[in-house]
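Left out: one protein chain. Kept in place: all the others.
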Amino acid sequence: METKTSHLRSEEMILNMGPQHPSTHGVLRLEVELDGELIIDVRPHIGYLHRCFEKHCEAMTYPQIIPYVDRLDYLASMYNEFGYALAVERLAGIEVPPRVEYIRVIMGELQRIASHLVAVGTYGLDIGAFTPFLYCFIEREKILTLFEMTCGARLLYNYIWVGGVSHDLPPDFIRLTKEFIVTFKPIIAELNNLLSYNKIFIERTANVGILPLDTAINFGVTGPNLRASGLKWDLRRDDPYSIYDKFDFEIPVGEGWHGTVGDCWDRYYLRMLEMEQSIRIIEQAIEQIPDGDVTSAIPKRIKPAEGQIYSRVENPRGELGYYIVSKGGLQPHRLKVRPPSFVNLEVLGELCKGHLVADVIAILGSIDIVLGEVDR
Amino acid sequence: MIIFEYLADLFGAIPAAFISGILPIAFVVPYALFAVYWERKVSAHMQDRLGPMRTGWHGYLQTIADILKLIQKEDIVATAVDKPLFNLAPILVFAGSYAAFAAIPFSSAYIGANVDLGMLYIIAVSGLVVAGILMAGWASNNKYSLIGAVRSAAQIVSYEIPTVIVILTLFSIVGTLNLYELSEIQSSNIFNWMIFGGNVIGWKKIVLIPLMFAAFIIIYLTTLAEVNRTPFDIPEAESELVAGYHTEYSGMKFAMFFLAEYANMFAVSAIVATLFLGGYHSPFGYLGNLLGISWLVPVEQFFWFTFKGLGFVTVQMWLRWTLPRLRVDQLMTVCWKYLIPLSFVIFLLVSLLMVL
Partner (left out) sequence: MKQYISNIYSALITVFIGMKITFKHLFTPAVTIQYPDVRVALPGRVRNRLYVNMDDCIGCDQCARACPVSCIAIETVKSLPGEDLGKTSNGKKKALWVTKFDIDIAKCCYCQLCVFPCPTECIYMTDVYEFSEFEREKLVYSFTTLSKNEAIEKKQNFEKFEAEKAAQKAAPKPPAPETPSTNPQ
């Protein structure tokens, strides 16, 4: 900066945000270089939650990995299991019954809503609105209760297994899910009125942290963050897996409703829109769900032939990929996860440059990372 | 005032002054305890929760339990802090907010100091709070505290300008800055309240009402900013600055900041109530006058005063649990681009009107 006071000695301040900080969404450490309140650079330091997941998997059988997969992105456990089960099924050539596919899709989309509710709620919290956060959590708890009813756990399910699911749906599940959908629709409108359309919220997020499409693609950003930048890219449609090709749903993209395409508000609002689309999918799936046995295709022991596979699914946060190498044993020879949060986090430094301290929080929240997945 | 004279008769002038100076403490501390409890309950019910429920009926003893806990807590002072400033800051902040109570008329029978420039005195003395906050931020030797303190100073100094302009507007109507006189002007009728144009009569009053409403909203917002409440709570924005200037404080010193915050909330609410909503005056007339019991009137006035003050405090809480917070530059935008020009326009229009 060339000013008249440039002969004065001034230093940049290094502000250390995290690993213990109210809004770093876990144990992320951000090294923020500040010039007053202006950000010069942001360097994320990760690894505080590293658990050697990938190496550990090499010592475990295929079913034993599933509880660990839950702990990657603990807000979207169902979807992690979904992706893992798909990968192993493709590797071992297992066909699953149609009812299982429907159950998986219903669970996955419910999980997507639950995950987006956390993303939206905590984003409000980052911006300073506490109340929407709890409204979101009320709804999320309802979804978790549905999950608990089905598989007995609220957060780490171990529900979707290779070749099937652990339990069939409980008798009340369909009715309660329908009830939930009916009560949830007005909640989206209420959240929009309370937070999304609030002028202060729009001012805080619109035109902040703009992610241009080419940058997004270059950084490998996926999921809602990529779609908010304007690209209609959703693996559910572009690389269909399971039975997603049977459903009619739209892929919302960022349109720069209150500013530029790809700003924080777009990323935030896209999640709102995706929740509506998830509801559409669930409604269709509930109508079409066939009867059948859900555990019949679960193999006694999973021993895929030698080979390798890369299988990807559209997790609530983006492209979740599993690369599995099998040497024909009971354990995978190598398991690599392509976590969406980890890849999306890299773009943070790019987005923050030139913004204010408060915007770091806004941008970080809009990227919606889960540290369990970043660090694995 | 009656109380002071009564006490002066009993004990002499100097002890009486001392006692009547202590009196607001007897009000502020229980009030703060109640306000903390009230805030927790309001926020809880707004968020479909229950809030404190264990200590006493619906947890009404919760804040007392909290204070007891805070008193027992170890007072942690980091080695790198500037100790004298660090210890002085909470006292200064509380003193600043407490001193404002001196010029506020609680009822026609009690005002700490009947100063002619009462309103200006309050504005000036609340500047002490800025010094305290800056001290706390600097002495803590913590980057978050420092940023919070600098933000807070900028914010409070900026928002004093529209406050003062709105007060000037009122001054141009009533011609006094003495809060006691201002309250008396608004007596006897709800339409004498400044929000309805005060004691002005005729067509001017009708023109004044919308202007006064706008002025009322402006001063409410600016006072909100002066006490660092949401949406203007960026100095202690917990999502980015942890806790702002009081990050490093613990135990009783932290409680002092807390107490000061709640005392301040009531002080500004009381000022807004005094300036615009008739101060301690009842909107419906007095039961004491009706029954011919003269001592009941000041008591009723005190009730109305606390009622209005607490009402505004509740609205502050309501706003806090509804709104997100602004960013630091937007905070300045709101002040310099919106509130100051608007308050100037109102000031000019009102002055013109009064000259006509």
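The chains carry the letters A and B, assigned in the order they are written, with residues numbered from 1 in each.
Note that in this section contacts are C-beta pairs under 8 Å (C-beta built on N, C-alpha and C of every residue); 3 or more make two chains touch, one makes a residue touch a chain.
Remember, it's a predicted structure, so these values are computed and weren't measured experimentally.
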item	value
Visible chains that the absent chain touches, using the contact criterion stated earlier	A, B
Per the touch definition above, residue among A:13, A:49, A:156 or A:325 touching the missing chain	A:156
Residue among B:50, B:76, B:206 or B:287 touching the omitted chain	B:50
Residue ranges of chain B at the interface with the undisplayed chain	42, 44-50, 53, 318-319, 321-323, 338
Footprint left on chain A by the chain that the document does not show	60, 63-68, 131, 135, 138, 141, 145, 148-153, 156, 158, 166-167, 170, 190, 193-195, 197-200
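Everything below uses one rule, namely that only the chains that are shown with their structure count from here on.
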item	value
Of all residues in chain A, those that touch chain B in their complex	13, 15-16, 21-23, 37, 124-131, 134-135, 138, 194-195, 198, 200-201, 203-204, 356-361
Chain B residues within the chain A interface of the complex	43, 46-49, 143-144, 147, 230-231, 233-234, 237-242, 321-330
